[in-house]
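What follows is one structure encoded as structure tokens, with my remarks underneath.
Apart from one protein chain that is not included, each protein chain of the complex appears where it belongs.
Here is chain A:
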Amino acid sequence: MKFRHMYQNKMKNKKDSLIIVLLILFTTGVFFVSILTGRYSITPGQMFQLIAKRISGTQISKSINSNMETILFQVRLPRVLSAMLIGAGLSASGAAYQGMFRNPMISPDILGVSSGAGFGASIAILMSFGSLGIEMTAFLFGILAVGLSYFISKAVSRGNTTMLVLVLIGMVVSSLFQSMISITKYIADPYGKMPAITFWLMGGLSTITPDDVKILLIVIIAAIVPLMLIRWKINVLSFGEEEAMALGIHISRIRSILILCSTIITAACVSASGMIGWVGLIVPHLARMIVGPDYKILLPVSCLMGGMYLLLVDTIARSVFPMEIPLGILTSIIGTPFFMYLLLKGKKGWN
């Protein structure tokens, strides 16, 4: 009896490891395709030579000029890495939120982080900040919006915050910041700043710099690690607050960690790339269909799939059409029908 059970568990672990290995291989493949794709063509041989030169300073053949080096290391690599980081980050925070809110229809911006960040960026553009200033303001306002949602719902429910109150207040705060975004557009100069705001809000990675990638990398990893550490508790949390309490979970502590980390991740992503919708909703959904609802495996698989998905979409956005399509628009165009398809196919992975 016991042996059979151990055996089956081992089988499941094996299957899960296989999925992770496959995802890593596939992502690596997409990574190389993406890095070689673009208006300025670079061959795999040239790429490896350039990388070898970077690492050990070996000589490179004459067919490679300095433009190639700049494009590879200053443009493509930051863009590819940021797409992967942002996809992974949005998916991780979406997955965490779906567990906490016990609802597979929740996306990471449910508490207002995206609208808050959007408003922050709009103000910063209005006040002619530089790109770092825009990012910082967006990040801070994203955090501020979620902070508002959190503390207002605490005040409304007098300490005993329920998830429903939190979602409702989140929607109110979101809508407040959305209308404030509209105000900034309304008063912005229609030939310079208004298009800049609109373009920022559409979301895209064309302006990513190597420094952005460094910041993203540090912030996202720092916030994903705590999420990974509490992922068993997210499982328990998805059974509802009272049951989780009866199982010994310090609800308010876990919830604060979860909201704080998810918010930091999403705010960092949105402030680097603008609003990129649907990734944080669909990817955890897909991951759940493949590996089941256990966050032990669901969270890492969501990260991997999210990174791969956004990298794929961003590569399409910048190379398939004669003109680059804003990434945020493309994720919605791909995401919505795909989501409909999932719904039509039957609700697998949730109830």
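What we mean here is this: contacts are C-beta pairs under 8 Å (C-beta built on N, C-alpha and C of every residue); 3 or more make two chains touch, one makes a residue touch a chain; residues count from 1.
The rule is simple: contacts and distances are computed from a predicted model.
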Subject >> "Glycosyltransferase RgtA/B/C/D-like domain-containing protein", "Sulfurtransferase TusA family protein", "Thiazole biosynthesis adenylyltransferase ThiF" or "Iron complex transport system ATP-binding protein" - which is the UniProt name of the missing chain >> reply: "Iron complex transport system ATP-binding protein"
Subject >> Of A:Thr37, A:Gln178, A:Thr207 or A:Ser238, the one touching the omitted chain in the full complex >> reply: A:Ser238
Subject >> Residue, one of A:Gly130, A:Pro190, A:Gly248 or A:Pro322, that touches the chain absent here >> reply: A:Gly248
Subject >> Listed residues A:Leu22, A:Ile183, A:Leu229 or A:Val320, member touching the removed chain >> reply: A:Leu229
Original post:
Of the residues in chain A, which ones touch the absent chain?
Top reply: 1-2, 5-6, 8-9, 99, 102-104, 158, 160, 229-230, 232-233, 235-236, 238-240, 242-243, 245-250, 288, 292-294, 296, 349-351
